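Apart from one protein chain that is not included, each protein chain of the complex appears where it belongs.
By written order: A, B and C. Residues from 1 in each chain.
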Amino acid sequence: MTPANNEIKRHDPSDIRIHWFNAACWLVLLVSGLGLIKNDKLNPLGAWLPDVLRALFGGGSAGGAVLLVLHEVVGVVWLVGIVIYMGVNAGGTRFFLREIFSLRPGDFTWMVRKMLRMTVGGGGELPPQGYYNMGQKAFAQASVLGGIAIGATGMILLASDKILPASVVWLVGWAVTLHYLAVGLVFAGLLVHIYMAAISPEEKPGFRSMFTGTVPRDYARHHHGLWVDALDKGEPGAK
Amino acid sequence: MKRSTTLFAALILALAAVSLAFAAEGNARKGKYLYRQKCRSCHGVSASDLSPSSKTQAEWKKAFAKPEAIKCYKDWKGVTPEEKNDIFAYLHDFAKDSPSPAKCN
Amino acid sequence: MSSNISRRDFLRLAGMAATATAATAAQAALAPEARAAGAVTAPQWESKFGACDMCFNRCGLIARVERGVIKKLDPNPKFTKSRGMLCARGNAGVDQVYDPERIKTPMLRVGNRGEGKWKAIGWDEALDLAASKMKDIAAKYTRCGMLFSAGADTQSQFVHRFAEAFGSYNITSHESLCLLSGNRAFVDTFGDVPLPDVRSSKYVILAGANRMEALVTPDSMDLMTIMREGAKVVVLDPRYTKSAALASEWHAIKPGTDMAFMLALAHVIITEKLYDPKFVAERTSGLDQLAAHVAEMTPAWAEAETGIPAADILRMARELAAAAPAAMVYPGRRSSDYENSTQIRRSFAIVNALLGNWDRPGGLVPARPAGLKKVPFEPPFYDDNPPGRVDAKSVPLLFDDEGSFVITRENIIKGAPYPLKGWFVYKTNPMATAPDRRKTREMIDKLEFMVVVDIAMSDTAWMADLVLPAPSALERQDPVQALQAGAEGACLVWRDPVIPALHQSRPVFEILKTLSVKLGFPEAFDFDIPKYREMQLAALPEAAEILKRDGVYYPPNPPLGGTDGQPFKTPSTKIELYSNRYADLGLDPLPVYASPKASPDAGRKFRLVAGRSACVTQASSTNNALLSEFEPENTLWLNEESAKELGVKQGDVVQVESPAGKGELKALVTPKIRKDTVYMLSGFGTISGKLSHTTGVGASIVELMESRFDAICGNSAIHETFVSVKKKGAA
Partner (left out) sequence: MNAKLAMVIDSAKCIDCKACVAACKQANGVSRGVWRNWIKEAVPPVENGKLGRGHFQPGACMHCDEPSCVIACPTGATFKDKADGSVVIDPKLCIGCGNCIPSCPYGARFRDPVRRIADKCTYCPERRAAGLPPACVDTCPTKARVFGDISDPNSDAAKLLAANQGKVVRVIAKQNDTKPNMYYIASTAPDGWAVKPVNPLSFDALSQVVAPLVKYAVGLSGLGVLAMLGRQLLVGQKPDVGTPHEGPEKDKKEDGHDAR
């Protein structure tokens, strides 16, 4: 093991790259997307954000049009990036999907107790977790499923004024609604993810690993005990 | 009343027959050609602009009954009596009060 | 000129435009709900004057041209004759220019006639061929063996000039399929074809004129204006046209009975002495005969004929006379209705005479002086020619310069009195506008050579041996044209190309000029258009500059009343209520009414009438891409009750049949037409393979119309046909 015996490899460089690539895309997409929702009643933040962004991008609806192009381009880049990653690191993708969708007994208990512990305190003992804890799994599931929904509806919206006939505008309308819903839900999860990963002191090593690729063995044993156990046993499929 | 109408119509018919006979002597189409060739060189350029619709049929008839009295008669030298008749037919048949008043060009 | 236009228009809109522009600029940064500053800029177009050619009105226009492409046609606000408007057809003029089906090169027929097999050839070959064919025909059949037909076009005068120089007397235009009966009647009554001064009129009877759809400038707009000012407009029409809908009063008159209505008006005006006695005594002749003639023609009598209540007729006669002389029976244009249309229109003229409205505001006024000079020439005379036109003496009062297309066609088919074997056609389309299409086809089959010069492949062009592409009116230079606008005076327009001629098109002037050289009479065309205009404007030295500046020139317009005390150009020098000329010719000197003949066949119980949409100029515009959106197909207007009897429902396809032919089209079941009458638009059911919007779409009205003509002047008579109607598939 590198760099020292007390560090375990947790992420491939390609994992790290795709994570930050995804994060950057989402940031741009979220901000530009919110900037497109000019409608006061729909924009959870109100119309000031679109107004400010449009002014930044050239003013008026022309500024909005720049935002739309930006949103469309970055959206396509994001989708293409994800697909390329899945090709380059097919094993990692399989591992990731298998891990996040495999629930173990105790995951639910972990989730409830962890939430209590992080907020009001107490909550009792936490059941051991695998490569991902249940919180991470929940957010990863939301991201994958939400990402698929966002990507698919986004493609419909992209196609709307390019190839789709008037007879399927109902589909476009629903794509708008679903796009919004999926982003909203994923964003709700994202807030917790960002807190947990970047702000909460508890996950600092995990955060660091998104740059270095390794976590301290002690940290891993504490937080992802089942994973370390599997690693130690050399179980197939363990990373 | 009715009787007088009939009589009046008969009279007009008779007059018309006379005038038509007079006109029929000349060839109006040839007259048009001749008028353009022989008259237009002055009329419309240096003399008064003149075309069939400048006068009524009666006025043309009167003028051609005594062509010697026409101002420019001295310039008519090259016009034969037959040609004169054709020119008259043209001017008369397309006069101001004719069924097909015509300007000349 | 463009600066001039924009300055004028800018003043009109200055406040609005300035506010909007300044506000936009200032607020763009602050108010995000605005377009970005400068996002909407004025188009980089050049503005060029023109004159519309989508119908005969020739409204002044401004073409907006961007990088050599016409983007938009706008009305020329200085062209007051059309009250600053351009109608739907005018706006669609752009689509005529860029019609993908336009004739692009000279085309030589290589298949059978009408088969649609063509070979593109060069201009030299095409014009050599035309010249040699015309020479051959002249040699074999005399020069009168060529027929020349030209439509209502500014360059048609060159076709007439060419025909005369070539030596043929046989020239027809569209007029003998349209307006000659009315002209005949007014020439024979007033000695003139007057213009209506609608703008100052207080009472107008529109009988068989649909001015809100068959737009005539400025009359169509003025009728609306005067109604707003309190004038009354009465419409007589078997159809609820848009004119009927908008009129003060509409009567669904029985077709063919207008004369009864007019004679009853005369009856009331004379018996109640509502006419101006001084005017009638001094300026008209034949009042006594007329009074006797109409003595029995009471409103009650007319009610039985026309279906209009006697009380209404009586009231209208009194109202009309009370408004005189600012009152009129509108003379109308198209009068090619019945075999006695000249006499019908005579009755219109007679009522006008009784109103004393001649040369008075709101009445009928003589054509205003335009000041244009004719450009003289000396065509040769050919001694071997027959004595006259091929249709000469067929009817008593043929206009010698117009003739009669229907009779000419008949005589070509017969080959008598002499054979006529060649046809030069310019921008007129008898295959789609002359009644009885089969006869036109039969006539064409008798020809040895037929050449058509046109913009699009009309049905007539489709039949030709040689088709030559002409540019549209926006692509060519034209002579000066005088246009009449009622009492407001004549105006002059000309055209310069707003874009160069597209494809290989050549103006008919150039075609004829070349042919005149090939045929040995170049002196008839020893000028170009600028020189020709100079000669036309010889008496109007300032006109050319003003035309360049404004796109229109108004010659001095003397006030009305200028003809007071002057003789009328009639045999009696007065307005002939009683026509001496007709008496001379053995015609009825007063209009004698006869009830319209019933259908000779009980199975054919509907009279077919023609009419117009404001988006259609007969057969010349229906293939226009934009206009076809407004009139995508024609329908048969069928009264609701008649439809019920026939078992026809809205939109059903019906089969319409007459002795001339048959057609299939959708029924428009409507209360807007009398039970005894059906109507359809012209310009559909075409046969040309290059008219994709109309070929195979709807039915052709000329396929159904029988070949009839006005017994006095030879004008076609297109309302004399009865048709049978049945639902398609019904027994």
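By definition in this document, a contact is a pair of C-beta atoms (placed from the backbone, for glycine too) under 8 Å apart; a residue touches a chain by one contact, two chains touch by 3 or more.
Just so it is clear, the model here is predicted, and its values are computed rather than measured.
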Inset, instruction - For the chain that is not shown, enumerate the shown chains it touches in the whole assembly. - result: A, C
Inset, instruction - Touching the absent chain in the whole complex: find that residue among C:S220, C:T257 or C:T514. - result: C:S220
Inset, instruction - Specify the residue from the set C:F56, C:W123, C:Y141 or C:Y240 that touches the hidden chain. - result: C:Y240
Inset, instruction - Name every residue on chain A in touch with the hidden partner chain. - result: 6-7, 36-39, 41-42, 44, 50, 61-62, 64-65, 68-69, 115, 118-121, 125-126, 128-129, 157, 160-166, 169-170, 172-177, 180-181, 183-185, 187-189, 191-192, 195-196, 199-205, 208, 215-216, 218-219, 221-225
Inset, instruction - Over the whole complex, note the residues of chain C touching the chain we left out. - result: 6, 9-10, 12-17, 19-21, 23-24, 27-28, 31, 33-35, 40-43, 45, 71-75, 82-92, 94-95, 212-213, 215, 220-221, 224-225, 228, 240, 242, 244-247, 250, 252, 614-615, 625-627, 629-630, 671-672
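Just so it is clear, only the chains that are shown with their structure count from here on.
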Inset, instruction - Could you grab the centroid distance between chain A and chain C? Build each centroid from C-alpha atoms only and quote it in angstrom. - result: 74
Legend entry - chain A residues counted as touching two or more neighbouring chains: none
Inset, instruction - Provide the residue numbers of chain C that touch chain B in the complex, in ascending order. - result: 169, 187-188, 191, 288-289, 292, 374-381, 385, 387-388, 397-401, 567, 569-571, 573, 580-581, 583-586, 589
Inset, instruction - Spell out the residues on chain B that touch chain C in their complex, using ranges where they run on. - result: 1-2, 5, 8-9, 12-13, 15-16, 27, 29-30, 33-34, 36-37, 40, 44, 53, 56-57, 94, 96-97, 99-105
